[in-house]
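For reference, the structure is listed below as structure tokens.
Selected chains from the complex are presented in situ; the others are not included.
All chains are identified by letter, namely A and B, in their written order; residue positions are counted from 1 within each chain.
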Amino acid sequence: MTALTLHPDRLFPVDPAARDLARSIHAGTRDSPIISPHGHVSARMLADDEPFINPTQLLITPDHYVTRLLHASGVELRQLLGDDVDPRAAWRLFCDHWGRFLGTPVRLWLEHELSSVFGVREQPSAANADDLYDDLCARLRLPEFRPRALLDQFGIAVLATTDDPADDLAAHRTLNEAGYSVLPTMRADAYTDPSLPGWQEALGRLGRSSGVDCGSYAGLLAALQARREYFRAQGATAIDCGHVDAWATPLSESEAQRLHADGLDGVISVAGATAYRRNMLYQFAAMSAEDGLVIQLHPGVLRNHHDPTRRRFGPDTGHDLPLATSFTQPLRQVLNDFGTAAQFRIVLFTVDETAFSREIAPLAGFYPTVFAGAPWWFLDAPAAILRHRAAVTETIGFYKTSGFIDDTRGLCSIPARHDMSRRLDAHYLAELVVSHQLTEDDAHLIAGDLVSLIPRSTFRLP
Amino acid sequence: MTALTLHPDRLFPVDPAARDLARSIHAGTRDSPIISPHGHVSARMLADDEPFINPTQLLITPDHYVTRLLHASGVELRQLLGDDVDPRAAWRLFCDHWGRFLGTPVRLWLEHELSSVFGVREQPSAANADDLYDDLCARLRLPEFRPRALLDQFGIAVLATTDDPADDLAAHRTLNEAGYSVLPTMRADAYTDPSLPGWQEALGRLGRSSGVDCGSYAGLLAALQARREYFRAQGATAIDCGHVDAWATPLSESEAQRLHADGLDGVISVAGATAYRRNMLYQFAAMSAEDGLVIQLHPGVLRNHHDPTRRRFGPDTGHDLPLATSFTQPLRQVLNDFGTAAQFRIVLFTVDETAFSREIAPLAGFYPTVFAGAPWWFLDAPAAILRHRAAVTETIGFYKTSGFIDDTRGLCSIPARHDMSRRLDAHYLAELVVSHQLTEDDAHLIAGDLVSLIPRSTFRLP
């Protein structure tokens, strides 16, 4: 067996002076409460607080970071996903392929989870897969591994979820009544593209939820407006938008209504659907300029690249893929209209890291309403996180960035991801200090702000 | 109070061996005269040599690097710009927001200026803002802080300005007669796009200055040609082009004349204006192939992104924003026609750093007439400067780069910016030496050439 241990200096600089300083900076934030302003943990799962059954259900099935690399390595998705998967067999495959994760953050997160949360002391392998499975199943039955107990243990002070506008938010209410600060975030992507399968069903669902008929464009806007108010009343401070590009261009009401009708008739063109979607992002911005819900913009991902996989296993199964993404021109109209408005705010994320220094930081360096989001998804990884800081800090410093976003579906990965981010911030700050670009006092101050003041103020959290 | 000191090892590598070597390399260039082949300091200001009145007028108002980040941090531009600004109040805002500049080169430049030029010994803060203001005002009244005295003190051997083709260059003449090598650089952007407001006025101004009527396309070309000769006679060695893209595509004379007439009639289309502009860049290249004026090409910036700010405060107020930029295809025609011509020369700048390794270095690595410009604007910052060297050197070495360009509007930032560049070149060279990619002798030689031979020869300076 190979020991599984977490080195206390992991992810710090190699130079001894910088490493010592990083250690000291990190000591100041290591135990700070976790603020998670964007992610995909299920509020329903937390509200129900049912025990997890096995490690496959907890660590593999919901995590497309894990399943996609297994699939890329030759494992078939039907061995990992779907109702007839044998969880023990899936776990064995995962342990067999443990070496494939070397060099990736997924490996580091999983090591952190297995070690810190479950006390595992050896690396998974083909040899120990069954023992590990049995051991983890046994632990998961204990009360301290129930979802809410984990939330407590992890020190999560604020957790934002991602929710359909039609969601009744009952789970959030349950949690809030139990003292948890679990905030809903509205994600209305499904309502913005009339050419998507499911758009009509979504309109029906939203109509029922809001009490406003969505058969017309004006109705859809009114319904979404009503749901924003409902979400805000339940504690929401943000909406999330995952459109394929960042363009936000208004249409006249009559033109939008014409496209809405085309969508209902199933005759909308690709160009029409694109125009409709881009208008919706503009309308969401206009609403945010009124109600102050922060826009989390996550553009530039082509969803469901492999259609056979989508048809068999559904969305979010590992083949959403990045595109070259721009912001300067796409957001010009929105920022001309709302870029200096008091209530408006938009946080820009990307999986095209060329935009960090070229567009996101320059935009956030002029507009008081624009913030640079943390490195997202494929870029939420040690080297990429350091590249992100190096790319944006020289244009905007630290106080126009968002603070860390974990964006995870895996509850147990939350502390692992925040720990990685805090270590890398300490790493980056220490290197600025030892090259005499920052004082040690300033580095400590900034590190603290990055995990508390900055995410709280950027996302207008309570 | 917090002390303001400049560490002698700032910006050097952290590794002790590399740091010692960087220190030694830097010692060889630290006191070399400054050559500044492109910038925006006003020749008129230098010619008039009037004392500066207060630090706001010197350090804040003209510097959109400073005002943009203050604006991004919540300060309104009307508190910083315009005739009715209270300079002391603006200075207080600047001091209040001093922490916002942490991690940016603006902070490092300002620390250098305050410390080296003005002898300030404490970091600006809300507490000392007024004392600092009074102290700086008092110093600025002394003769050694007049513009020309600063030019002397900074050791500026050559300073190129950026000037309208219609400028009479009287200020340059005055300065040259007083022994200063202040060279004009023609920037004719305002004449290249018939759809811009002000194009007709510009034609009139140029007609008066050149004595050639610009009512026709042929007249405009002849007038610009005449002004190039005038600029050359006054010492110019370069022209500057800040077009939104790098395309340079010739039109027939009749087609260009048709668009020129459309422009005068106010009926030119967007496509027509684009074609006209791209033809003008081609014509400038053709002229350079004849007269040898080096083209400084600065493409890929969308000027005046926020129209309300432009309308109220004018251009150059912090919302010029980068775009994805390409060079390989846009410059193909020009380089097929002039790429190996003896007199032709073009230096390529970008704010899209993806072009460094992908297009700029590969072009400069084949064409004898193409040079890779220094990192520009948002990229004139420590980490970005190191990324630039790492991106271009492996394709073109050091002798097809431009040498450092400060591109500044702030006179006092010139030595700070050149010092930063020299330190980072020493840093980069030292790391090549300690990884045994370069000998120490070669590193010293290259460092010296980068601040003297290379900019002088690239820009054909006297």
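As a working rule, a residue touches a chain if its C-beta (ideal position, glycine included) is under 8 Å from a C-beta of that chain, and two chains touch if they have at least 3 such contacts.
Just so we're clear, the structure is a prediction, and the values are computed from it rather than from any experiment.
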item: Full complex, copies of the single sequence (shown: 2); value: 3
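As a working rule, only the chains that are shown with their structure count from here on.
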item: Touching residues (chain side subunit B, partner subunit A) in the complex; value: 2, 7, 9-15, 68-69, 71-74, 99-105, 108, 302, 305-309, 318-319, 321-324, 351-354, 378-379, 381-384, 387
item: Subunit B partner contacts - residues on subunit A that touch it in the complex; value: 13, 15, 17-18, 324, 326, 328-329, 332, 335-336, 339-340, 354, 357-359, 361-368, 370, 390-391, 393-400, 431-432, 434-439, 441-442, 446
